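Just passing along the structure, written as structure tokens.
Incomplete set of chains, arranged as in the complex.
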Amino acid sequence: MSWNTFGRALRFTTWGESHGPAIGAVVDGCPPGLDLAEADIQPFLDARRPGQNRFTTQRQEPDAVRILSGVFEGRTTGTPISLLIENTDQRSKDYSEIANAYRPGHADYAYDAKYGLRDYRGGGRSSARETAMRVAAGAVARLVLPEVSISAYVTEIGGDAIDPSSFDATEIGNNPFWCPDAEAAKRWEELVSEARLAGSSLGAVVECVAEGVPAGWGAPLYAKLDADLAAGLMGINAVKGVEIGEGFGAARLRGEDNADPMRPGANGPDFASNHAGGIVGGISTGQPVVCRVAFKPTSSFFTPVESVTRDGEAAQVRTKGRHDPCVGIRGTPVVEAMMALVLADHKLLHRAQCGGD
Amino acid sequence: MSWNTFGRALRFTTWGESHGPAIGAVVDGCPPGLDLAEADIQPFLDARRPGQNRFTTQRQEPDAVRILSGVFEGRTTGTPISLLIENTDQRSKDYSEIANAYRPGHADYAYDAKYGLRDYRGGGRSSARETAMRVAAGAVARLVLPEVSISAYVTEIGGDAIDPSSFDATEIGNNPFWCPDAEAAKRWEELVSEARLAGSSLGAVVECVAEGVPAGWGAPLYAKLDADLAAGLMGINAVKGVEIGEGFGAARLRGEDNADPMRPGANGPDFASNHAGGIVGGISTGQPVVCRVAFKPTSSFFTPVESVTRDGEAAQVRTKGRHDPCVGIRGTPVVEAMMALVLADHKLLHRAQCGGD
Amino acid sequence: MSWNTFGRALRFTTWGESHGPAIGAVVDGCPPGLDLAEADIQPFLDARRPGQNRFTTQRQEPDAVRILSGVFEGRTTGTPISLLIENTDQRSKDYSEIANAYRPGHADYAYDAKYGLRDYRGGGRSSARETAMRVAAGAVARLVLPEVSISAYVTEIGGDAIDPSSFDATEIGNNPFWCPDAEAAKRWEELVSEARLAGSSLGAVVECVAEGVPAGWGAPLYAKLDADLAAGLMGINAVKGVEIGEGFGAARLRGEDNADPMRPGANGPDFASNHAGGIVGGISTGQPVVCRVAFKPTSSFFTPVESVTRDGEAAQVRTKGRHDPCVGIRGTPVVEAMMALVLADHKLLHRAQCGGD
């Protein structure tokens, strides 16, 4: 039933609350003999880490990961890899307000309705802090996928999209928005600054491309590669939509315009286009795997909003203090991590049934 | 690893190829004591059945379901429910062409790349024929959910959307398109007829709403209700995108405009809006659960398209004979079924951890 | 949660009741490209089939298996293999007595306590008839294991054990008891005949050896090869005990007497003994995998026994008609099948994590 476990062959389980002593993940099923050290994971955590510039929350967490098991003399042993990050920035603040009144758009009410109680400090288990462990687990998954390169980037913030014709992969790391379009990045500086100062928040669209995925990964009918990606991505905090390839755009095309013609190629067919996003019938085709996710604007903002208390009384809720003006930005490394985790899982799944190294 | 099994507590496994002797499903974990007969399942299959009007494929399949186990004296026993439909319309036709040349957009090449061989007759396992078993299993799931009513309908075909202000639920059954807007239905008659005659195909958007879902279903973090819906829906043949609530539209809203204010209500809070689509933090809020899926246009059309053969030679592929001009139409009951299956599963999952009947 | 599914990578799901229209299994995860026809399965079913001699029940079931999916042109396709056997010997008899009074030692009371109702005809789902599908699935599993040969045989009936020094594998097929000791087989003829005529029943011990299992199958800590074997074997109807290697005998040995010394060998170490039964730390060592299971005497016998009715009234229950005087005999092919299923599953599991073909 796997409440807190994701994956089939390469599985990871996360635990921890925003303001508990630590958060962690256990990665199970990792092949043995891979070189792994904390330094292989830390850069990915650093990319996601808050407090790095004025466009993300000012919460400070060094997010230093420790490997507690599954690695011996620098190599994975095939036994579970336990990863742990201590929560160091647990400000002792007054949570009585948040404990009592439900923040609309946050999981406060849903958790209480389900469990009858909740750890309300900083959102507890529902905090996006948990995504740090997805990023850490994703770094392990990448080791399983030396043949694949994965890149996620933001294509739209607050409705302002990049110009596809200006796409430049080398720009992605040059700005705080993972933006592949230098012009758009400049516009977003203003846009996000304005939202931050206004205490508002913005949504975003993140695209992720995996190159080097061979044809044949994914398993019909209920372990389809695209279905597993959809589950993995929709489960990221604040995500409300997932597309593969052409996505919703495909609903507006005619069949003959959405086809991806094939021509004889050196290693399998050469495709003339990639409307399918590299997946047909739930199985990879050898083309780049392309997906897109929609991040809602975070529900933390200064404008007061009507709500109710635990006792059902009317209340006004207003976010105070630090928050991300656009969670999609920090969500970008998380999207990359989930792509890596799903692909690595399917690589091993394919091997189980069909062999090969 | 569950290649062909979906669900956690209420699970179903499907089997069968388009042109084999039969297709089937095994539904496991169903509560005992529910009234169930073939007549409870057949209407849902009839709704999905092809050949009913000129807007869907003319393939004729009576799709008569048989219950082979798990029911005794008209009631479920708690043991697995085996459902079987014989394939009766297996035209003996010449498949040598399809056997050899890969149809772009179909799973032909991907299956061969994965398995090294495939049952090419009518698409084999990758045929949308399998969705009949999802619909049958979904009919069982509905019995587990007497408190929930589920309705799916088409909101857009070939880029032509309904007018939301004309939405009329009673219209859905009055036209062959599951269209809730009588005007749009008329336009679609022309649109779909034209595409059919031209041997082209159209995409569609299907929306599905479940009312009566109580707050508290869904389980963070890797059994989130929205993530499971995304997996279930993205796995339907031809689906390329899934949205929950506001979906990609949320990426264009500000936080304060995307919030769903709560007010004191008789049974939990009354929500002033439902941007969230009834799910926050992966858990239902008591509001209607709303999702939307994008169906691509089927890859069967008359226009010849470049492709390759199994041996890597260049080829031209052109669909002959019967096909659906818009698979989204017949996909609509499948969307409903997957919604029912996911919700029923989560009802039982919630009960496992948190009790209650 | 997998109520009716067994296995991790190679999974099978069974369905069906003793007196329903049919029983069946879905085998999922089977590698593609294996030669498979009904004739590959039928001999194993025939070996288990009742009514073949006077030492097993006289119920007549041809048990002819049909393959409904997953095989194309004589080879497995990698998609689920649906196997079905029609129930042909459903005598229309009066079940009112069994419907009302619980048969001690049978699952009647337990099923009612759990589900509130049950299909009481012939034991319904709890009937050993289901084991036919394990045998059928096991025949598929054997195809995955060409390097392994598996043999189960009866070592003890009603407390009368074979003489290990008279063990002769060629004798196993020469008598109706799967007995490797010709002398013991003669004694058992008398023993079982007597029990049958007296309307009594006898227990048995079955041993199973798999040769050719390479070192390295099995996965610590909760997918151990011996733990999975224990689950698979303990779940067979009437089994009450499972041993690996020396089993309970090991509890009476000193460490130095239970050790299996290793010497340099051509392919890995040569072991001087096999107290471990080929499994250490949950992983195969390359030695033969050896297990032993205890079958209780069936709870069907002529002696009346005290019981209660569904309404809690006192009752006397007495088995009438056909039954097996020693279910361990017909259980022997089932033990073999479960060994094959567990080993094939672990072969694929090992491949997922550690590669290799």
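A, B and C label the chains in the order they appear, each numbered from 1.
One rule holds for everything that comes next: a contact is a pair of C-beta atoms (placed from the backbone, for glycine too) under 8 Å apart; a residue touches a chain by one contact, two chains touch by 3 or more.
Computed from a prediction, not measured in an experiment: that's the story for all the values here.
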**Message:** For validation: placed chains = 3, all identical. Expected total copies in the complex?
**Reply:** 4
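Assume only the chains that are shown with their structure count from here on.
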**Message:** Can you report the angle of the rotation that maps chain A onto chain B, using C-alpha atoms only, to the nearest 5 degrees?
**Reply:** 180
**Prompt:** Distance-wise, how many Å sit between the C-alpha centres of chain B and chain C, to the nearest whole number?
**Reply:** 39
**Request:** Starting from the mean Cα coordinates of chain A and chain C, work out the distance between those two points in Å.
**Result:** 46
**Complete:** Multi-chain contacts in chain A, i.e. residues touching at least two other chains, fall at 1, 9, 220, 349, 352-354
**Message:** Which residues of chain B touch chain A once you look at their complex with the stated criterion?
**Reply:** 1-6, 8-9, 14, 102, 104-107, 109-111, 113-116, 125-126, 130, 156, 158-159, 195, 200-205, 214-224, 226-235, 237, 240-256, 258-265, 268-269, 272, 275-277, 279-286, 294-301, 303, 305-308, 312-314, 328, 349-350, 352-354
**Complete:** In the complex, the residues of chain A that touch chain C are 1, 9, 29-32, 78-79, 220, 348-349, 351-357
**Request:** Show which residues of chain C lie in contact with chain B when the two form their complex.
**Result:** 1-5, 8-9, 11, 13-17, 20-24, 26, 28-29, 32-33, 66, 68-70, 72, 75, 77-82, 114-119, 124-125
